[in-house]
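Apart from one protein chain that is not included, each protein chain of the complex appears where it belongs.
After this line comes chain A, so read on.
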Amino acid sequence: MVHGEAWTLKEFFTYPNEYIYWTIQIVMYPFMTGLVAGAFVLSSLYHVFGVKQLKGIARFSLVFSFALLPVAMLPLMLHLQQPLRGIEVMLTPHFTSAIAAFGIVFTTYGMIVASELWFVYRKHFVETALSLKEKERRTPGEQFAYLLFSALTMGAYDVSHEALEADERAVKKLAAAGIPVACFLHGYAGFIFGSVKANALWMTPLMPVIFICSAVVSGIALCILTYIITMEIRKALAARRPELPSKEELKSAESQVVVMTSRYLLMFMVAAITLELLDLVFRGYTAVKSWDILRSVIYERDFVNIFVVQYGLGNLVPLVLFLVPGLTIRRAILGTALVLLGVFMMRWNVVIGGQAFSSSFSGFMHYTLPVWPDSIETFKEGLGGALLVAVVPFFLFWILNKVMPVFKETH
């Protein structure tokens, strides 16, 4: 069977070689990079702009952004027909291609986040390494931890007041440098689509900006959601573990952080929706040749996906949920979950919707998501592959949290 045939249904006239080539993994790709960029921007709001109220979530989102980072690459690897050659994008980049920027932006960004994390956690590394060093007899686990943390200190054991202040200045600078890079990381994901002149739905210079705005929205939403979940777990643990803050302290800290952060979420949401609607209105108003087929895709075939799920459930309902005063944790959970759904659907409607019509403008293609894999291909580009991509960051976050505890006071 030809690649794409397993999940493409064709209607009316499409060119013989046309299939849905970019599947759910290419939906996951901008979704995941969006989360990375968004989480980073959230943490920078505190580190760079000194938004004190976000202190509680800033470190959390920085670590989370780092956990998401390798996962931004995973969907691409799962999607390539020759995954073993994927590294060529880094080694022999062809610079007229938007994808070729990937390696450079991605590594730059990774290094910025890694060094920022190092400065934030240096004190913790040093303390842990020193305390393990003092132990007379170390278990194999402790020995491993000792080696790991000594390596992580990179020989910089100075934790005097001045040294820590220098650390903080470095964090600030790195966070500032990181914002444009994070935006670029995601902006060019939008550019990958926006620059495809052969595709009437993607072809708009607004695409990178639309992607950046919704990226920040999704990143903040995921951070709030995960923050709440981890806080709930800590609350449950607080009863049994006396060294943790009391349940009441945790509760008030949680709701304060959630209320503050959701204000920023609202701000970015409004910007994202405005841009998307502007794009839609502009297309209808100018009504160039492709508008006929776009209209039938947007207002007929994908109506439920776009207007009911994306704008209705994913934008309107959470807007109302967040705007009604007296935000509760439960409402925040529902709201952020819906926001994430909305952003995911926006990616879906762009990537899959963009391939829903033939370049002949005379036929349609429908993507049926492979749910039960019957081959490696239908697993990779079906529900299984997407779920794999979705759970990996949480797993990584759990590991990272062992090395860089997000809730420990370090400075």
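The rule is simple: contacts are C-beta pairs under 8 Å (C-beta built on N, C-alpha and C of every residue); 3 or more make two chains touch, one makes a residue touch a chain; residues count from 1.
Note that in this section contacts and distances are computed from a predicted model.
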- One chain isn't displayed here; going by UniProt, is it "Quad-[4Fe-4S] ferredoxin, HycB/HydN/HyfA family", "ResB-like domain-containing protein", "Cytochrome oxidase subunit IV" or "Raffinose/stachyose/melibiose transport system permease protein"? "Quad-[4Fe-4S] ferredoxin, HycB/HydN/HyfA family"
- Item | Candidate in contact with the missing chain, chosen from A:4, A:353 or A:370 | A:4
- Touching the absent chain in the whole complex: find that residue among A:15, A:144, A:282 or A:299. A:15
- Item | Residue touching the undisplayed chain, where the options are A:99, A:130, A:164 or A:253 | A:99
- chain A, residues in touch with the chain not shown (by the definition above): 1-5, 9-19, 21-22, 76, 79-83, 85-86, 88-89, 92-94, 96-100, 102, 192, 195-199, 289, 358-363
